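With one protein chain held back, the other chains of the complex are shown just where they sit.
Each chain gets a letter, A and B, in the order it is written, and its residues are counted from 1.
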Amino acid sequence: MKFEKIKNFLNEQKILLIILVIGIFLAFNSDYFLTFTNIVNIFQTISFEGMIVIGMALLIIIGEIDLSVGSVMAFGAALSIIFQPYGIFTAIIAGISGGALVGLINGLITTKLKLPSIAVTLGTMVFISGIVYLLTREHTIKGTNENFVSISQTEIYHIPMPVIVFTVLLIIFEIILQRTILGRHIFAIGGNATASRFFGIKVDAVRIFCFVITGFLGGVAGVMLAGKLNVASGRIGNSTVVFVITAVLLGGISMEGGEGSIFKAFQGILLLGIINNAMVILKISSFIQEMIRGLLLILIIVIDSINIQKKKYL
Amino acid sequence: MLLEIKNVVKTFPGTVALDGVDFNLKKGEIHAIVGENGAGKSTLMKIISGAYVKDSGTIIIDGREREIGSVEASRALGISMIYQELENIQKLSVAENIFLGKLPRARRSVFVNFRKLISETKKILKEFDINIDPRRRLSTLTTAEQQFIEIIKSVTTKNARIIIMDEPTSSLTEKEVEKLFLIIKELKKKRVSVIYISHRLDEVVGIADRVSVFRDGKNQGVIEKNEFDTNKIVSLMIGRELKSTGKNVYENKEVIFEIKKLSIRNKIFDFSMKLHKGEILGIAGLMGSGKDELVKSIVGLWPAQSKEIYFMGKRVFIKHPADAIKYGIIYLPEERKLQSLFLDMSVCHNISPLWLFNIEDKFFLNSKRETELASTYIKKLSIKTPSISTLAVDLSGGNQQKLIFSRMLTVKPKLMILNDPTRGIDVGSKEEIYNIIKALASSGVSILILSSEIPEIAAIANNVIVLSKGETRAKFLGDDVTTKNIVRAVTRA
Partner (left out) sequence: MEEKENKLVSVLRDQSQLIILILLVTVFSITTPSFRTTGNFLNLLKQVTVIGVISCGMTMVVISGCLDLSVGSVFSLLNLVSITFQLRNNFLGVIMPLVIAVFIGFFNGFIVTKFKVNSIIVTLGSLSLFSGIAQLITNGAIISGVTGTWYGFIGRDKLFGIPVHVYILFIVAIVYQIILSKTTFGRKIKYVGTNDTAAEIAGIRTNWMRTMAFIISSVSVAIAALIYSSRMTTASPVAGAGYEFDAITAVVIGGTSLAGGKGSIFKTIIGVLLLAIIINILTLYNVMYSFQNIVKGILIIVAIIVDIRVRRRVEV
């Protein structure tokens, strides 16, 4: 009996286990891996796109998807650079609201016009990338206010701001998802939208909320990313979509929708972050890294699909 | 009297579903409705629950006349309907399913009061003597338990007064049925009325206070508890036999199709059958009997754990419908809009696929031959269509089905497996299709026909197999194929 319980527990935590295994492997192969600097580095790197993973997790749980997240992040970054002459605070607000606005557009078109979110966000992805190129005049733009970097370069107890913001967001949204009525409605709609509507849940409103949040988080990520070096360009966010979707799936959240958690999404991000770190430590070229990212997405979505198909013939 | 239905009429293009139905329901009563498929039970329930709107007639609830224009309106009146295909959320807990849309708040905030959620759920489960942990995921429950939870969900609505159950016991074991009845009796104690729709007369007689028998869109009679008599009920259900112009006699005893052993996990257990040339064999069974999965697996559309099929004396291995078609075995799916028709394509293109890939089988298309083919069959089967290039979506249900029949006939099949061929079709077209089937049989084509409309099977089939819960429950040959016999066999729990 106990053996069963242990087996179940291990199965539930398999991602954490994989992270542990890779971590141990790296620790043995590199003196550098377990240093404080490197760990912080890993978290710093994953923080930006990690914020977006939170939103994508919500969307996938509710049964939607957003391909425009990379462009939105670039959009937020660009806005925060452009609005700096009006003050740092304004710049930050501009970037974040820009992201949220795109999210709102995605949400409205998908729900009110009853279109598949994957197709709509494909369109907005292209559209917003164009806007970003326009705003940055196809260059890398630099902000006017050097103090802007304080938002990303400040450290509290040697932990950089982005990591803190990321952690706070993780906690806030996990609480929202698991403990609030809205969060439970997200699960309900993802599980069975017809039944949810039947029993009075405002399906459209909740969906739009998830899109807006994803846009908002994209904006935040973009602002913080711009804050690293006070620059922004149209090349930001090019590989974000692949990273984010892979992270959500790796964490164990199924494309089928209806279940998951921010904690699971975090595991996925962390795993991906460690894999990236491993590739850097092992001095794997960035091109091979891109290949591996593509393969990983394909692999993980195939596994997810196989699981979904298995359930059909029970 | 809680609910009174007077002279309600509902028609669909080509059919009169309800022909002036009367029905009433007392407070705290368990009232069963029995009747054949197509008798009007589901239609009336859909009207009461707000899914359909009646054409005419009156609905009186608590003495006031009401118009039930939507599902929300029906809910607001305290009416809930529990469908055979449960509308629940598998991945959520029992508690969250019961309180779907009405999760208890923590101190007027946005947070869920989980403690209250669990305790309230425990409370109500206890009232019905159901021993299930509220935190369990709904998908881990058996179908029966999920059904019970569904019932409880209906009861927790503020003014739950009427609960409609449509075939609640179709996938339940005897013990689970007993439990269901206890729950229903508890509902009665709470003065909640139950409308109980079922084919299973023995059960109905055991639980209901009154029974209404529907046939041909009318309520043929209400029987009180103390007057219950299965025979009486059955005869009210059946009325006249379908006007059949005599059955085919198939003399050829040649067995062309045989299943020696077919097993599908959880659905079919060790099935076997024989089919002769020119024979029409009907398979009857309720939902959950496994008949759908059975025929799907024959043509390779559903995985089977073991499958031994012989065609024309030789063992055949069918992994994909294309394999079956090569042998001359053609399958007609039950949902033509989703599974057979190419709605956005022309009538011509809907008739030709099988012919194109198996008979014509050329690299280049020949539109002249194709249109000739289509015209031939349009004439042969009297398909009413403005032109050969009309889109399939614009045809009536009966004509759409005839399109699919034409498609099958273009390749001169040897065995046709028809899954509910006259579903959702007007009476006139039904007759035409019966005649087509009979003509085919007399020309030597073997037919396997599935239907939940028993009079239909009785009128057309030479022999009938009755399936229940994955096993053969009864076999009727020749003269024993009567509606009465089949209904009896099917309704025995």
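We take it that contacts are C-beta pairs under 8 Å (C-beta built on N, C-alpha and C of every residue); 3 or more make two chains touch, one makes a residue touch a chain.
Predicted model only: the values in this text are computed from it and were never measured.
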Contact with the hidden chain (one of B:170, B:340 or B:463): B:340
Residue touching the undisplayed chain, where the options are A:125, A:182, A:223 or A:250: A:125
Contact residue for the chain not shown (choose from A:20, A:39, A:205 or A:302): A:302
Residue ranges of chain A at the interface with the undisplayed chain: 67, 109, 113-116, 118-120, 122-134, 137-138, 193-194, 197, 203, 234, 239, 241-242, 245, 255, 285, 287-298, 301-302, 305-306, 309
Interface with the undisplayed chain - residues on chain B: 299, 301, 320-322, 324-325, 331, 333, 338-345, 349, 353-354, 356-358, 360-365, 407
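One rule holds in what follows: only the chains that are shown with their structure count from here on.
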Cα-centroid distance, chain A relative to chain B, in whole angstrom: 45
Touching residues (chain side chain B, partner chain A) in the complex: 71, 87-92, 96, 100-103, 105, 110-112, 114, 265-266, 302-303
Residues of chain A that touch chain B when the two form their complex: 179-182, 184, 187-188, 190-192, 194-196, 198-201, 258-259, 313-314
